[in-house]
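One chain of protein is taken out of this complex; the other chains stay put.
Going in written order, the chains are labelled A, B and C, and every chain counts its residues from 1.
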Amino acid sequence: MSEQTTEAADVQAFHSTDTPLTQDELARVIADDIAPGSFVNLGIGQPTTVSNYLSPEKKVTLHTENGMLGFGPQATGDQVDEDLINAGKIPVTELPGASYFHHADSFAMMRGGHLDVCVLGAYQVSATGDLANWSTGKPGAIPAVGGAMDLAIGAKDTYVMMDLFTKKGDRKLMAECTFPLTGVGCVSRIYSDRAVLLLDPSGVVTVRELHGLTFEELQERHPDVRFEKAGA
Amino acid sequence: MSEQTTEAADVQAFHSTDTPLTQDELARVIADDIAPGSFVNLGIGQPTTVSNYLSPEKKVTLHTENGMLGFGPQATGDQVDEDLINAGKIPVTELPGASYFHHADSFAMMRGGHLDVCVLGAYQVSATGDLANWSTGKPGAIPAVGGAMDLAIGAKDTYVMMDLFTKKGDRKLMAECTFPLTGVGCVSRIYSDRAVLLLDPSGVVTVRELHGLTFEELQERHPDVRFEKAGA
Amino acid sequence: MLEFVDTAAEAVSRITDGATVLIGGFGNAGQPMELIDALMDSGATGLTVVNNNAGQADAGLALLIKERRVAKIICSFPRQSDSWHFDEAYRAGEIELELVPQGNLAERMRAAGAGIGGFFSPTGYGTQLAEGKEVREIDGKHYVLESPIRGDFALIKAYAADPYGNLVYRKTARNFGPVMATAAAHTIVQVDEVLDEPLNPEHVVTPGIYVDTVVGIPTGSGVKEREEREALTAGRPKPCMATKTAAELAAQK
Partner (left out) sequence: MLEFVDTAAEAVSRITDGATVLIGGFGNAGQPMELIDALMDSGATGLTVVNNNAGQADAGLALLIKERRVAKIICSFPRQSDSWHFDEAYRAGEIELELVPQGNLAERMRAAGAGIGGFFSPTGYGTQLAEGKEVREIDGKHYVLESPIRGDFALIKAYAADPYGNLVYRKTARNFGPVMATAAAHTIVQVDEVLDEPLNPEHVVTPGIYVDTVVGIPTGSGVKEREEREALTAGRPKPCMATKTAAELAAQK
């Protein structure tokens, strides 16, 4: 397994801009933080877009939990092969150096901590890194978890990619999650449109970046969370 | 996995001859009892000779715990390849239909009960099928177990191939083993020079064959074991 | 004892009411469609099914559920946009659901096949899905005790079988197949190719010891495999190879 160093990113001092990041800008920020040679699992949906900003020179290898390392972009035309899909069941392509393995081996790879980074979406994340992304706990809803719980706890680092607030304006960074948990203390970073946040078990949230949000506004919207500026 | 039926052998009524079986005769008796299509592990030493009496028509596949199904006879001359050895570290050959796998998969195959028969040597066997074949418990001896404990409990049926008495004349079929155990209640049959015995958890030993030993002599030598003639 | 049969109907004929059936596949890849259809036609009912999903649209497993032939399903992801038959059966209380995280699902079947009585998994600790299960802290990390999942039968799709029952798979269609083959008392496999010659012993993924019944059924997998072999023989790259990276594709837009 590779010995990932994210130190370069970690020591970045606090910085801010006046406007929220677009989804593409956010994807690029995450991609830039992934160390060369890393093995990465990108969750279904928005996290998938991170791959658009991983240059071949970085030699990042993508893992899909349905049994493959080294898949390439979505397949088109003749490339489409029903036997070659990602975890989102989308036809993908093969890159040189790929390998196939069965489901137990694939999740052993994940659970055993061999992936460097996993990027996931979230409904809520707590200040200590608890993740809620599989169920909104609505009564009567049919539950479905898939690989969410395995992904949450498997990688050396689990990053969440999300908007900092819901479309209704509700906060998603919580002192404690109110939705059913996916994993406990598993998220190390939140990459959101308005803030890049580093989490640890202490519950003190390190703010690396703010976009279209001041530190004071961030604190005001999350009165029960303690924030510190990075490099301060 | 194959659904082995050893019924034909099980219903054999008691029979006897006047002279003990030779090692080759005994190997043939065991081979005859192995059902066609079986997957079999033959322990190091005497049990290996059973393979001499498995005709190709029976399509018995041999397993070696160091990661192979479908090995053939000992290699000679140009056949010898240091990368192709059995559990006794003897160079063997490859048969059509062979497969290779790693150690964890190989022992999973065994522990998961996928082998039909395992034939092992023994220091002692108890009437309820406890096996002692890894250590004589001598003080100061350096212990070594290898795959003995895994083999003992892994197969659907574990057969022991041994002499009924030691060279010194001590019995090896015990009410309870005095040597350190390899496995509990794992042996279903004893194939020995003087007797073929069927064991079960009740501790009542069913005598299928006697060779150069009368039922009365057998009982006399093992006063603490209850015997019954097969088919009686 | 290994058997090669001619039809899917014959292949599933041993499956009786009340059996636990492990069914392979993730999405369409590796899904033994023809075996599932044959199971439907066989009339077997009161089944416990283990599959990653709970059926989609109006085909295969979804139809088994529609007809109320599945008493219980063990899966990781039952709710999908087109899982209406499961949704209806579940809401009517006519199917039991055991929801299992995908990796625990695979590992629990692996444990069954490997003779492991139970194992401590970190997945699901502190969540609803671990409620009622034994938990333990080991070296500062929390784990949940998980138990083996055994099948009476496995229905899987591999790519090819040799005369010894050895199997190889194709790309991500491998998924649950090799694990389920080890976890079932009787493993039934549909393959695109029944080979006359043995597979290379180094390339075997599922050794024949795990295989009981094989039926050859050509599918789209065979078509793609032949395209791929033709390309390689002609010295062209495999059709499925990426021609551009994601970054290049994104830049194009």
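The rule is simple: contacts are C-beta pairs under 8 Å (C-beta built on N, C-alpha and C of every residue); 3 or more make two chains touch, one makes a residue touch a chain.
These numbers were taken from a predicted model, which means no experiment stands behind them.
Asks: Considering the complete complex, which visible chains touch the unshown chain?
Replies: Counting the whole assembly, the omitted chain is in touch with A, B, C.
Asks: Return the single residue from B:26, B:40 or B:108 that touches the missing chain.
Replies: B:108
Asks: Based on the whole complex, identify which of B:153, B:173, B:210 or B:225 touches the chain you can't see.
Replies: Result: among the candidates, B:153 touches the missing chain.
Asks: Out of A:55, A:99, A:136 or A:202, point to the residue that touches the absent chain in the complete complex.
Replies: Reading the full complex, the residue touching the unseen chain is A:99.
Asks: Taking the full complex into account, what residues of subunit C touch the chain not shown?
Replies: 107, 111, 114-122, 136, 138-139, 141, 143, 147, 168-171, 201-203
Asks: In terms of residues, what is the contact footprint of the unshown chain on subunit A?
Replies: Interface with the chain not displayed, on the subunit A side: 1-3, 36-37, 39, 61, 63, 68-70, 94, 96-101, 107-115, 154.
Asks: Which positions on subunit B touch the chain that was left off?
Replies: Here the touching residues of subunit B are 51-56, 64-68, 72-73, 75, 78-79, 81-86, 89, 93-96, 100-104, 106-108, 110-111, 130, 135, 140-150, 153-154, 180-184.
What we mean here is this: only the chains that are shown with their structure count from here on.
Asks: Identify the chains in contact with subunit A as well as subunit C, in label order.
Replies: Touching subunit A as well as subunit C, we find no chain at all.
Asks: Going by C-alpha centres, which chain is most central here?
Replies: C
Asks: Can you check how far apart subunit A and subunit C are, centre to centre, with Cα atoms defining each centre and the answer in Å?
Replies: Computed from C-alpha means, the inter-chain centre distance equals 28 Å.
Asks: Let me have the rounded angstrom distance from the C-alpha centre of subunit A over to the C-alpha centre of subunit B, please.
Replies: Going by mean C-alpha positions, subunit A sits 54 Å from subunit B.
Asks: Going by the touch rule set out above, which residues of subunit C reach two or more other chains?
Replies: 110
Asks: At least two partner chains per residue is the criterion; list those residues in subunit B.
Replies: none
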